[in-house]
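Excluded from the complex is one protein chain; the other protein chains are retained at their positions.
Letters are used for the chains, namely A and B, taken in the order the chains are written, and counting of residues starts over at 1 for each.
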Amino acid sequence: MLDVRLYMAQRISALVMAPLVIGHIAVMIYAVQGGLTTAEILGRTQGSLLWFVFYGLFVLAVSVHAAIGLRVIAGEWFGWRGLPLTLFSCAVFILMLLLGARAVMAVTFS
Amino acid sequence: MIKPHRSHTLYGFFLLHRISGIALALFLPVHFTVLALAVSDPASLDSFLKLTDLAAVKIAETILVFLLAAHLFGGLRLMAMEWLPWTDWQKTLAAGSLALGLFTACLFLLQVI
Partner (left out) sequence: MSVDENSKNLEVSVWRGDASGGEYSHYTVPSYSNQTVLDVVSWIQQHCDATLTYRFACRVGMCGSCAMTVNGEPRWTCRTHVNKVIKGDKLTVAPLRNLPVIKDLAADMDPFFEKWVKAKGVHEPSASRHDPMVAVDPQSPQRMAASEGIECINCAVCYSACDTVAANPDYLGPAALQRAWTLVNDEKNKDANSVLDAVSQTGGCHSCHSHGSCTAYCPAELNPMKAVAGLKRTTAFKFLGKRR
């Protein structure tokens, strides 16, 4: 399921995400104080290049990471190999990337 | 049933990493879809966010934060094992990653209750 290239993509996307996840958790713990509202979220993120880059990079990395992670699990649990396995991981990557990009655009650029 | 050859510390941490990874991968598409409502339907996002007042949702959120933090710190432990010079205290590092995950989840829980 994994050769050295996929392994490196998996590990590098993980290292990219490490500081982003810590930042994300910190914002969560800060932002949930007193409850969440749409206005509060958009007030923080809208029109901000910083948050666009932060979450844009996050979505790209998580799409790579999840696609490879689920690829390994599908290979080990369902015995998928070859083309079906590649199609599956590509589908996960594209789905995560599209949904994630739409969410990032919604909260930063709308 | 857990088989005897699997009942050791690091296998348990593998399971935690795999289960948290699957849970996060399933959660993310929902998370993204809900966030996209901010543009298409802000009112429905607000009514969705109101759900976070429910105790059950707060517990579910805390579990998600734990899974995210456990995957993060457990993953950093694996990166250290694979890319830094070897150390013989892998189980201690694993326990530390779990402690950090639980600590993070507690921090979150204290903010929402």
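FYI, a contact is a pair of C-beta atoms (placed from the backbone, for glycine too) under 8 Å apart; a residue touches a chain by one contact, two chains touch by 3 or more.
Computed from a predicted structure; not experimentally measured.
**Student:** For the chain left out of this view, which of B:Leu45, B:Leu78 or B:Leu98 touches it?
**Tutor:** B:Leu78
**Student:** Which chain B residues touch the hidden chain?
**Tutor:** 3-6, 8-11, 14, 78, 81-84, 86, 90
**Student:** Please output the residues of chain A touching the missing chain, sorted low to high.
**Tutor:** Looking at chain A, the ones touching the missing chain are residues 1-8, 11, 72, 75-77.
By our rule, only the chains that are shown with their structure count from here on.
**Student:** Would you kindly tell me how far, in whole Å, the mean C-alpha position of chain B lies from that of chain A?
**Tutor:** Using C-alpha averages as centres, the distance is 14 Å.
**Student:** In their shared complex, at which residues does chain A touch chain B?
**Tutor:** These residues of chain A touch chain B: 11, 14-15, 17-18, 21-22, 24-25, 28-29, 32-33, 35-38, 41-42, 59, 62, 66, 69-70, 73, 92, 95-96, 99-100, 102-103, 105-107, 110.
**Student:** Which of the residues in chain B end up touching chain A in this complex?
**Tutor:** My answer: residues 18, 21-22, 24-25, 28-29, 31-33, 35-40, 42, 45-46, 49, 52-53, 61, 65, 68-69, 72, 75-76, 79, 82-83, 104, 107-108, 111-112.
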